[in-house]
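The other protein chains are all here in position, but one chain of the complex has been omitted.
The block that comes next holds chain A.
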Amino acid sequence: MINFQYLRTTTAKSAIALLVKDKNAKFLAGGTNLIDLMKRGVTAPEKLIDINHVPLKQIEQIGNKIHIGALASNSAVADHALIKEKLPLLSWALQAGASAQLRNVATVGGNMMQRTRCGYFYDTEMPCNKRQPGTGCGAMEGFNRMHAIFGTSEKCIAVHPSDMCVALIALDAEVILANAKGERKIPFKDFHRLAGDTPQLDNNLKVDEMIIRLEIPVSNLAKNYHYLKVRDRASYAFALVSVAAAFEISNNKITDVRLAMGGVAHKPWRLTASENFLKGKEATLTNFEQAAQLAMKDAKGFGGNDFKLKLAPNTIIEALNLAKSKA
């Protein structure tokens, strides 16, 4: 722990200005992840820029898109009538995360930016390429029950722990980012990244940028949907595997389908091959099973997490079953 300066600002512009002034500055939103990391000595920012008073808490529909400000709390989003009605998958995913107390302070931007829960990452006495590049990956041959089965690298096999982000990638969300010069918009699927050779980077946010808001297209996925999270206890535990599933049926055929998984990769994992397979087909168990099998191509276990090779497809099937039975 080192001393740090606490700053507070009320506009995104000034927040960004403060950020670029100092390499070792960090935004403080709900603080539910950042403060823990500071307490454990994993990160030691010299400046904390409190952005909780920046007016980015909006949840509103503009045209056919729903806008959610980066500082809207997880519970405000989950409980919002608009979200419940039009994007219930997102509401469910949020409800499945953390605890009510945490969701009340955790923000959308913070949730996207939350770091892995890998135990080695949190313990500064153990090796971890994500925390300290070059020290090795403690989990690879250690305790890796919670770890990734897709898109892993030799350097890091951590998973992104968010539930919300699994729904967002399934819903084709877009992220609006801003730096001092202006805004840019990227698809949600391009926000997080795989570990590759730079496991220290969780995502593609640049050092001078701030997350401003999400834009999520309204779709016809509010009828047949389910967020299924498999975990070690019924609440307040990170996912072993989670699946966001939603589809639209017309004339007995699946016309639109979204599938994404959490707890399996360094980023929320969209199941494009499975989606393509299901499109135009009937919502039957056999088809669900085949879609689940397709999703598992290139999956790889590391010992402790081998069970996910079975759990993941099973969870996809069950999530699709439950989405189907919702109608």
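Note that in this section a contact is a pair of C-beta atoms (placed from the backbone, for glycine too) under 8 Å apart; a residue touches a chain by one contact, two chains touch by 3 or more; residues count from 1.
Everything below uses one rule, namely that contacts and distances are computed from a predicted model.
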Margin query: Which of the following is the UniProt-recorded protein name of the chain this complex doesn't show: "Xanthine dehydrogenase family protein molybdopterin-binding subunit", "Fe-S cluster assembly protein SufD", "Alpha-D-ribose 1-methylphosphonate 5-phosphate C-P lyase" or "Acetolactate synthase"?
Written below: "Xanthine dehydrogenase family protein molybdopterin-binding subunit"
Item checked: Residue, one of A:31, A:119, A:133 or A:217, that touches the chain absent here -> A:119
Item checked: Residue among A:45, A:88 or A:138 touching the omitted chain -> A:138
Margin query: Residue by residue, what part of chain A touches the chain that was omitted?
Written below: 1-3, 41, 117, 119-120, 123, 125-126, 138, 141-143, 145, 228, 230, 232-238, 240, 307, 310-311, 314-315, 317-318, 321
